[in-house]
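In what follows, a single structure is set out as structure tokens and then discussed.
Complex shown without one protein chain; remaining protein chains in place.
Up next is chain A:
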Amino acid sequence: MALQNGSLLSSDRKCVRSPRMKNHKLIVSQSLIRSYRASIQDELQKHAYNFVLCDPGLPDHPIVYASDGFLEMTGYSRDEVLGRNCRFLQGRDTDKRAIVEIREAIREERDCQIKILNYTKAGKPFWNLFHLAPVFSQQDGRVVHFVGVQLPISSKVAARKDGHLTGLELSFDELEFEEHFDNPSCKNYHLSEEDKQRAFAAVKAVLQELANSSCKGVSSMRSKSFSEGVIPPGFVATSLLLALTRIPHSFVLTDPHLPDMPIVHASLEFLELTGYTREEVIGRNCRFLQGPDTDLAPIEELRSSISEGQTCTIRILNYRKNKEPFWNSLHISPVRNSSGKVAYYAGIQVAVSHSSEEDEGRARMQQLGTLGAIKVAVRSIQTGPVLRKSKTIS
């Protein structure tokens, strides 16, 4: 958030991309390739709906796919929206409660259908029937993407230049939009069953397309065994992912309860530091970072610390994917979850060279600060089954 003379500027009409997403084109295309066949973009293009796909495993939960309909509806270009969080659709009079509803649905990994006030690039407000649905991996139960379908409820925005309404656009009487009104939930609107059904149909169609095009299997529902409490190894809940991806440093989480203590989460910065992709690291033990000149002594220290449940900091020679060596100041620590028991071991990397004392101090602060942020994230209560009755605004 920007501060100016005591005011916080919202990132409204200017699309703000997280500065960590500087390679966003690559990151975004990888997000799709990871789960679906290369033809997915063409397949999705065939549908005339307004929708986006977002990836909760990337910093700030960004858009990784946007349909033409979505771009037309909102007035942005594809390049302006890819890699950015959807909040640019929100504006001054968007009901905070609606935003909270969406956020909760994301945390709880469930569907949500809600009426929300959005804004086009030009700043024009329009009512949006927004439907959110998670896409689950059949392999490890994670949410790989969220589908967001938009159904604008204003003929002004929906009408195309040739005057025809396409896809899910509905024709309503022109609404008079007031600059200031007391209650933005806008009692003037009455969503019909038809509206809701159309939104459901769109979501269903998109989900079907994703399932058909998936490499490793995705579906709109989790596997039965998962719902019965059989959690696949390496499962990371969306709520934890959302907290972890906020942390802008290189780190991994490993699971000490699984054989060979594999990596279950790696930050974007870790992947950038080491040159590997997410698929190449998840499920593997960190030793792939070691190489021909790596000293064995610090590794021994690491091993004994882990077996005693202790923290430790070592300096170790590691290798990137391209075989380039780098000195890694590695800090490891057990991390507890909401049960109070150790759930993961965090490993935080700082690439060091011949550093001055000040640099050492700074590096240390980053490490400990990152560890603190990881502890906060992992400690949060992970929602599996829905604990709160959802209050979808109709």
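Annotations for the structure displayed:
Keep in mind that, in the parts below, a contact is a pair of C-beta atoms (placed from the backbone, for glycine too) under 8 Å apart; a residue touches a chain by one contact, two chains touch by 3 or more; residues count from 1.
Everything that follows uses one rule, which is that contacts and distances are computed from a predicted model.
Looking at the choices "ATPase H+ transporting V1 subunit E2", "GDP-D-glucose phosphorylase 1", "Integrator complex subunit 4" or "Cytochrome c oxidase subunit", the name in the UniProt record of the chain not drawn here is "GDP-D-glucose phosphorylase 1". Taking the complete complex into account, A:380 is the one of A:277, A:294 or A:380 that touches the chain left out. Contact with the undisplayed chain is limited, among A:43, A:68 or A:104, to A:104.
Listed here are the chain A residues that touch the chain not shown: 1-11, 14, 16-17, 19, 92, 96-97, 100, 103-104, 107, 180-183, 239, 243, 246, 248, 311, 335-336, 338-340, 358, 361, 364-373, 375-377, 379-381, 383, 387-389, 391.
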